[in-house]
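In this view, the complex is presented without one of its protein chains, the others remaining in place.
Presenting chain A:
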Amino acid sequence: MTKPLLVAENISKYYDGRVACEKVNFELWPGEVLAIVGESGSGKTTLLKCLSMQIAPNAGRVLYSLRDGRTESLSDLSEAERRFLMRTDWGFVHQDPREGLRMGVSAGANVGERLMAVGERHYGRIRSTALDWLNRVEIAGDRIDESPRNYSGGMRQRLQIARNLVTAPRLVFMDEPTGGLDVSVQARLLDLLRGLVRTLGLSVVIVTHDLAVARLLSTRILVMQQGKVIETGLTDQVLEDPQAPYTQLLVSSVLQV
């Protein structure tokens, strides 16, 4: 019997009485990739932060299906449980990899950190797992001891992904993961992400203002405008046959480019 991995119920967040996102509802099923799209300021990042408990919503709740089968409202978990969830069962890929990496330590330590956080105490095993993950994100193994400061933007982003995936999380949140990169680097990263999502069966919530990214990666899409979800559905359907006038505008503006 399957059930949703995550359920957003009436999520609302206001800043000084102004709407950042309002009454958002959706279900995320295991293995599903949900894209949140919309123009700048429409509340995408705010929603993602509410879902991943980085900020507390003013109203609504997020239900999550834990590994042990229980479904809990995230706000009911203790802080210890929440933080444990964040570094084991979840990943978070930031647009700016410097926010998601420890720039002061080597690439190997960046990948190994989560393993050590869950109690791995064998250096040789940590190192071989880190090497394996660098390989999977197409970073040469002989760069394992280098600081990510020496890495290019694309490499940093791939390192950030490896660092998150090493504990085999079930759910990964991504905020504009290809945002700061130039086009050819973006394409390579998207290919890599698509491959990982498929082979690992990851569930993903990805924020992007780029409909091409949504088309390539996501199964379902959620279109936001001024903090509200104005359209939702299967990505292919929504992009083929957008219903809301705003979505039609978004889609046609992309097609014209």
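What to note about this one:
Everything below uses one rule, namely that a residue touches a chain if its C-beta (ideal position, glycine included) is under 8 Å from a C-beta of that chain, and two chains touch if they have at least 3 such contacts; residues count from 1.
Keep this in mind: contacts and distances are computed from a predicted model.
UniProt records the chain missing from this view under the protein name "Alpha-D-ribose 1-methylphosphonate 5-phosphate C-P-lyase PhnJ", selected from "FAD-dependent oxidoreductase", "Transport permease protein", "ABC transporter ATP-binding protein" or "Alpha-D-ribose 1-methylphosphonate 5-phosphate C-P-lyase PhnJ". Of the candidate positions A:108, A:169, A:227 or A:242, contact with the unshown chain belongs to A:108. In the complete assembly, the contact with the undisplayed chain comes from A:122, out of A:3, A:98 or A:122. Touching residues on chain A toward the chain that is not drawn are 79-80, 83, 102, 104-106, 108-109, 112-114, 116-118, 121-124, 126-127, 144-145.
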